[in-house]
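Here the complex is missing one protein chain, while the rest keep their positions.
Right after this comes chain A.
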Amino acid sequence: MDSVLTLPVLVAGRLFLSLVPLPEALKHDHQLSSPVTSYSHLQEGIYLFNNGVDPYSGGVFRHSPLFLSLFSTLLPTGRVSSSVLWTLSDAVGAWALVRIWRARQRVKTSSRDGLISAVYLLNPYLVLPTLALSTSTFENAIALLSIMFASQGQSSASLLALAFLVHLSLSSVLIIIPLLLLIIGEPISRLASPAPISSNLRKTLPLFLEFTTYFGVLTLASTLVSGGWAWIPQTWGVGLTLPDLTPNPGLWWYFFTEMFDHFRPFFLVVFSVHLLLYIMPLCIKFQHDPLFAIFLLLGVLGTFKAYLTLADPGLFLSMIAIFPEIFPYLRHPIVTALLHLHSSLLLPLFHHLWLAQGTGNANFFYAITLVFGVSNGAALIDCTYAGLRIAIGDGDEKTAVIQE
């Protein structure tokens, strides 16, 4: 198909899909939206806010005040208009992904554009959360916008988008450093020829200050909107203290359900700090290609994040499309694909056995979230390996590449 036409056709198809009446149960599905991204919680918060009640006092509403202000003023909240808005957000994400690809290839247009937008718009891990009106759709689109602006060298726009992203989901701080590196560097693929970073690292400092300014302004705006500081523990704090243990496909909830209370703070710190551990090694190892480092860190988030939904690994998996150079070096793509096939079939099945049919129990769903974690981890490890392996090239059949 003509790649110019692909994006509009796909968006039209997605719009049609979003307007088809779907079961209401989708909106409450634990795999598609978590307490921090749920549409019904958002609606409740907006209702409380419009009626003069502080939505953060109840312990149910955990969305950012930015959503609160946008949805109570600018953005529509009706059934149809919401569906359209969410789908358009996905379209923006797909468009941004295509632009990132073009920037990486340094071309105006390519034959692969259509494929890349299809990979984003037809990925079931992304389609279903959008149909469930989970706000993770916006997070994904903003993340891609931020990366797109960074690859195009528009530092201010990129940093503003990043400030929004970190505001909406605090765990996105993981990508700040590689994004700054991307702004001062270039998005083109240097995986095959690694070299020490050539740009002046000092240039990141003013950029970081700019980011801090945006972030501070957004924080102040949020405080003004919600009329106090109570929103901070209710939004950012939630990802760190895990007050709501509603099941999700991530690895946190069951662990903290089973845990004795006096171990809780310790393991909360371990789980949160564990995420930060990946930043420096990946940024150092992939200093020649910060876009790849961002990609891998999004994979880390898609595996280990608190309040994970399918949209998080979905973003990572769709982004693989813009790194075709690593495909020949993937070690076990079919195993990863089969793991994902199994876990994506068994996740809803065991969820159903436990919560609807009653013949299973929580351990069923927990077991499959572990398998899901393994499949995400397998994809992440394989991509990391391929990204490193590509530098050595095919080499002689008689030689072997090992990692010490």
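Definition applied: contacts are C-beta pairs under 8 Å (C-beta built on N, C-alpha and C of every residue); 3 or more make two chains touch, one makes a residue touch a chain; residues count from 1.
Quick note on the criterion: contacts and distances are computed from a predicted model.
You can't see one chain of this complex, but its UniProt record names it "Gaa1-domain-containing protein", from the set "TBC domain-containing protein kinase-like protein", "Gaa1-domain-containing protein", "Proteasome subunit beta" or "Mitochondrial ribosomal protein S24".
Only one residue from A:245, A:341 or A:370 touches the chain missing from this view: A:341. The chain not shown here is touched by just one of A:353, A:374 or A:391, and that residue is A:353.
Residues of chain A in contact with the chain left out of this view: 334-335, 338, 341-342, 345-346, 349-350, 353, 356-360, 397, 400, 402, 404.
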